Each structure stands twice: as structure tokens, then as C-alpha cells.
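Of the protein chains in this complex, one is absent; all others appear in place.
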Amino acid sequence: MYNYIEHGKGATAVSTHQEDPEKYAEFMERIEAGEKIEADDWMPDEYRQTLIKLISMHGISEIMGALPEKEWVPKAPSLKRKLGIMAKVQDEMGHGQLLLRVAEDLMAPYGKDREDIMQDLLRGDLKFHNVFHMATKSWADAGLIGWLVDGAAIITQTNMLDASYGPYQRALQRICAEEVFHAQHGEAIIMALAEGTEEQKAMLQDALNRWWPALLMFFGPPTAETTGSSKQEATIKYRIRKSTNEGLRQAYLDKYLPRIFSLGLTVPDETIHYDEEKKKWIYQQPDWNEFKQIISNNGPRSQARLRLRKIAHENSAWVREALATPVVTA
Amino acid sequence: MSLVETAEQAKQDAAYKEALVEVLYQLADDDFIISYRGSEWLGLAPHIEEDVAFSSITQNTMGHAMLFYQLLEELGEGDADALAHERISNERRNGTYFEIKNGSGTYLEEPQYDWALAVVRNYLYEAFKKVKLEEALKSSYAPLRNTADKVLMEQPYHLGHWKTWITQLQDSSQEAKERIQSRLDEAWKQIGDAFELGPKADDILAKEILSSSETLKQRWLDSVKETLTYVPNGDLASELGNGRAKEHTDQLDQALATLSEVYNSDREAVW
């Protein structure tokens, strides 16, 4: 009833370091000393903006990422696989929940909530990861997502386990613990196919051929110039993550290529090799223009997946409306 | 009737076994088809947190189906995966109301799913399942008693969950009230066969494998009337057919085609 906001319950001051050089210096000192920043701590606007962008994109990617695998949930070929993949996709929704909660608390000072995130997604303003715009054509795709897409996600997420933002870092501890199950769930499907019939092996190789460029793209362009934008600088400066896009991609190739080859699989890149001198993998760059197109919601399944979310959201508007409780806002 | 302790013992009495497997198929097929419909909802619930909670219930329920299929496996009916994936619609014994689609469209395209149907159907189902399993605790078949006991351990959460949803929605907005009431009207016309015991009903009762259809129905009605503020007029009907007598809608065919698509692509392969 009153236009009175108690401390800690209302808007946090949103400020920039230009206005508060002293606070900015103190903030940088804290994160450089390894301290964690909490939601109601002072933070530079650039930090808040970077986190909102990163975490809402991460969160909504989990939500959108549930959809490609979900296509195979009802079709999974045994009771055990049905249960396993259901639990796995449920976790993706759960990770989305954790991450969106973190993003929502950061957005609260701007008066935004989950509904705004959903609307941003449906309008095309909030992007989701390139891999989740792709088609899943066979059961092998479901396994491959668990193994190699989640593998890529594990590399990027573990890189942020020490992130300077406390709530994000805590959510990531939970998420990474569950990712271990995801990796093994994916490996189990892949292993059965790799050791299965000729058709199963062919199905697996076909899936890998189709997914390979998307997997390389997952880590983002090596430099800002490639696509004209990259958030990697700010995230490293603010101790949110440690490595560059390319550093993460190299770590991924280090860990996963030997395993791919050990299953008798190939990747669709004849030039790929490890350069002993430079200590890195030399590989054919994916088409970064295509990457730009994909994440602008012009990928093979972008519009279809957004349509699913839109239908789900709109069809249940009556539920949210029916149970909404009154709040007084200033 | 004295207690039948093992599958081996049950198999020695052909009439007993035949009656027993009917009950087990009903329990297994009900849980399996409703959890299949639940799995189609994954990612599409009205709220992210609810999506996660709902999926746990779906997984638990499919786990329960698996336990009942395993009891059938022990009785020589075939392995659990084959029972779940290979049987065509006129071999299934689930109640027809549990097989109907979540709404128009498919989970892959234009899923015009209705949360009122999800809430009403799941609530009515869980209330029914509780009654049926409690009656199964008195069964002459010991392995069924044991499984019913196990399932009843985690099932109260399921019932509580859906009871919360229906309790809140039925007395909220006018739109919600109307949606819930019209789904209840629909349920009353379609859920009747769920209470039937099928062609072996007489033996099921004579051999004390399960309680009567009337008992199940009455106990269920008593329980849902405590929760529902609107109860449709008239008797329960089975407009979609009698699932316990293996009569089904083409919506079950659609479900079976989807859930066994990969399995059927190579039944011999290890997946």
C-alpha cells in the first residue's frame, strides 16, 4: 500500500563504475581475491549485464535443449532407456530452472521476471545455443547429444565452477554433479550402438557426421572478429570464466577425439590432426556465417522449437492466470 | 483361499494363473500408458518447476509398470520390454480413458495439450490406483501384495501432487473452473471400464486375487467426492469401449506406434 521499499527487498542500486570509481575498485579487488559476489551486493552495471546475458542464455538453452532430446523420450527403445532419457531431459529442465532463478534475481532490479524471459525468447531477443537448433533424426542423435553435446557443456560449465558470482557458481556445482550422470547416460546409448549391428553403427556414424560442425561451433567463434561479437572478454575480466572459446574447444578435442576414434568412428574432417609443436588440434573451421544464422533463429529447427515453446506457454496462460496471487508493486 | 507364495505355485493352477495375469496386465498397462502420456508432456508443462516435478511422477509410474511387467515375466508371459513394446492394441488391458491423447496435435507438432485434462485425469487415476493397490494388499497372490505395498510407498506423493492442483484450480478463476468441470464431465463418460475386472472377473473374485468392481468403484467415488467441489451427475460410463476386454481407441494405436518405433526397427538388436 505504501510506496516504501525496505532494504534488501526492493530495487538494488544499478550503477556503473564511471559513477562509482571507488566502489568499482573495491569490487574488482574482491573478485580478484576470490571472493564471491551475492545478488544484493553492489556490482558494476557491466557485470550485471554480462551475467544476465550469459545466465539467461545458459538457462533458456537448457529449456530449449530439452526439446531436441525430448523428441526421442517417448520413442526410447526399452523401459530402461525410456526412464534414463526421461530423467536426463528432466534434469535439463531442472538446470534451466536453477539458472533462470539466478538470472531472474539479477533482473529483479529492472522489474523483470520469468514472463519477460519467456517473451524475450519468443520474440527472438533471447538466443539459445546453436546445438539446440539442430534436427534429431535418429535414436543415435539422442545418444550423441548426451555424449558429445553434454560433453561440450561439461567443458564450458566446469570452467566456470569458480565463477565470481556466488549464485551462479552454486547452481553450477549442482549442475555439474548431474552432468556426470548425463555423460554416462549418453555413453551407454553410444556404446550399445557402437558395439551393435551394422545398421546401428551406421546410424551412429551418420549422427556424428551431421553433428560435427555444430559441436565445433558450440564453443563460439575463436575471436570477436569472426562474428562481430563475443562476450568472452568481459566474462574473463570479471572472473566468470577462465578460458577463451578456443581454449575450451581445444580442451574438448583433447578429451573427446581419442574416445571418438577408439569406437571406430570418424569425424567429417580429413585435415584434422594434432600439431605436436603448437600443442593444439588443427581442424577445419566450421562456417561461422552459418553459426550466426543458426543462433539468429534461422537454423534447421529454430522456428519449430520456438513454436513448441510458444504453444506450451500460451496454452497454459489460463493456469498461471487462475492461480496468480495479488502483489502490490510500486 | 490360501496364499499363493510364488510364480511357480501360481503356474500349477491354470485357471488361477489366467485370472492372475489379467489383473497384472491391467495394473501394468494402466501405469504404462499413463506414464507414456506423461512423457509426451515433458518440456511442455505450464511452469518449469512443475515440468520437473511431473516428470518424476511419470518416471516413478513407469517404474511401477515395470514392476508389474516383471511379475508377468515371472509367470512366463515374456520379458518386460517385450510386454511393454510388442503387444498390439487388442492385447492391452489398460482403461481406455488413460490412453486418450493429451490434446490435439502430437508432442512433436502443434501439441495443443490441455493442462485441465492432465490434472483431472492424473488426479482421478492416482485416486483409483490407490484404491486398487490397497485392495491388492489383500490378494491371494503374495508377490502382488508385496509389489502393491512397495508402490503404495511412493504413490502418496503422486496423489498429493495432483490433489493440490485440482483443489486449487477447481475453485480459482471462472475459466479454470469451467475447464476442470468439462474435463470431469468427460471423465465420467469414459472412465467406467477402468473399474471392470475383465473377462476373468469371476475367477479373480473366486480366487481372491482382487476385490470386486463395485468395491473399487465405491471406494473411489467416496474418495474423489471428498476432494471435488463439482461431481458430474449420472453413472460412470465407458463410451470409448472396455479396455479390460481389450477394446481400445485408435489413439492407443498412435501411442504404441510411437513408443515402439525404435524398438520395432530391430527387435533383436541391443539398444
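Per-chain numbering from 1; labels A and B assigned in written order.
Heads up, the rule we're going with is that a residue touches a chain if its C-beta (ideal position, glycine included) is under 8 Å from a C-beta of that chain, and two chains touch if they have at least 3 such contacts.
Assume contacts and distances are computed from a predicted model.
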Quiz item: Just by its UniProt name, which of "1,2-phenylacetyl-CoA epoxidase subunit PaaB", "Carbohydrate ABC transporter permease", "Ferrous iron transport protein A" or "RNA polymerase sigma factor" is the chain not shown in this complex?
Solution: "1,2-phenylacetyl-CoA epoxidase subunit PaaB"
Quiz item: If you put the missing chain back into the full complex, which of the shown chains would it touch?
Solution: A, B
Self-check item: From A:Asp41, A:Asp125 or A:Glu199, residue that would touch the chain that is not displayed
Solution: A:Asp41
Quiz prompt | Absent-chain contact - pick from B:Val4, B:Ala19, B:Ile34 or B:Val52 | solution = B:Val52
Quiz prompt | From B:Tyr69, B:Phe98, B:Trp115 or B:Trp165, residue that would touch the chain that is not displayed | solution = B:Trp165
Quiz item: For chain B, which residues touch the unseen chain?
Solution: 47-50, 52-53, 55-57, 157, 160-161, 164-165, 168
Quiz item: If the missing chain were put back, which residues of chain A would it touch?
Solution: 1-3, 7-9, 38, 40-42, 90, 94, 97-98, 101, 104-105, 113-115, 171, 174, 178, 320-321, 323-330
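FYI, only the chains that are shown with their structure count from here on.
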Quiz prompt | Interchain centroid distance [CA atoms averaged], chain A/chain B, Å | solution = 37
Quiz item: Okay, in this complex, where on chain A does chain B touch?
Solution: 63, 66-67, 70-79, 81-83, 86-87, 89-90, 93-94, 96-97, 100, 114, 139, 189, 192, 195-197, 199-200, 304, 307-308, 311-312, 315-316, 318-323
Self-check item: Of all residues in chain B, those that touch chain A in their complex
Solution: 36, 39-40, 42-49, 51-52, 55-56, 58-59, 62-63, 65-66, 69, 80-81, 84-85, 103, 105, 107-115, 168-169, 172-173, 175-176, 179, 258-259, 261-263, 266, 269-271
